[in-house]
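Here it is, the structure, as structure tokens.
All protein chains of the complex are present and in place, except for one that has been dropped.
Now for chain A:
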Amino acid sequence: MTATPAPERMHRFDCMRVLAPMLKNELVILSLGASVDEWYTAAPHMRQASLFQQQLGCVTPQAFGLAVGLPHRRVVSLDTDGGMMFNLGILATLANEQPKNLLVVVWDNECYQSIGGPPTHTAQGRVDIAAIARGAGIAEAHTARTLDDFEALCRRGLVADVPFVIVAKVSQESFRDVRRKHSDGREDKYIFVRHVEATEGIVIMGPSEHN
């Protein structure tokens, strides 16, 4: 008797290529690691509208803060299993606050890929981030294992008026043929803030009193 081979995991870059064309006026905050350059390559039209943050545990809280400040604008958090496990409390806060304009995607590759791939807590198959999110009170928290499922969930999540979480179970491989982002966190912030200012018609970082 032969064992049934495990179904092949989705690739994160393929998921990004599914999500990217759906985005136009949205704002994106994303996590660290290889996903930074993958998103930079997969969504060139969203580069100025994406804040690339090397901040484990900060991504979804920052995206939520942005969503609070711009309630008329859809915000997308591209978080990770390691980042979400670092600060699970944000799921409870999202459940209580019920933002109407926040989609959270968790790239769950079951490893800390950027440091060589040691396992995260989801690797043993017991820890289910979508179930944790539902337990925290986020009714729309789902796991995607195929690109079709991922696409359908993104379509729902981008128009939902409740917090929407998609845990995308992806492979541990990163897409190698990417264009590297050259900017650091400080330049990324300026690019992002100037984009928000231009598209919202507001001033966030204004001139000093004297030159």
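Here, contacts are C-beta pairs under 8 Å (C-beta built on N, C-alpha and C of every residue); 3 or more make two chains touch, one makes a residue touch a chain; residues count from 1.
Keep this in mind: contacts and distances are computed from a predicted model.
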From "Carbohydrate ABC transporter permease", "Thiamine pyrophosphate-binding protein", "Na+/H+ antiporter subunit D" or "Sulfurtransferase complex subunit TusB", the hidden chain's UniProt protein name: "Thiamine pyrophosphate-binding protein"
Given A:13, A:39, A:64 or A:164, the one touching the chain that is not displayed: A:64
Sole contact to the chain not displayed, among A:78, A:153 or A:196: A:196
On chain A, residues whose C-beta touches the chain left out of the figure: 29, 51, 53-55, 57-58, 61-70, 87, 89-90, 92-93, 96-97, 184-186, 188-189, 192-193, 196-197, 200, 202-205, 208
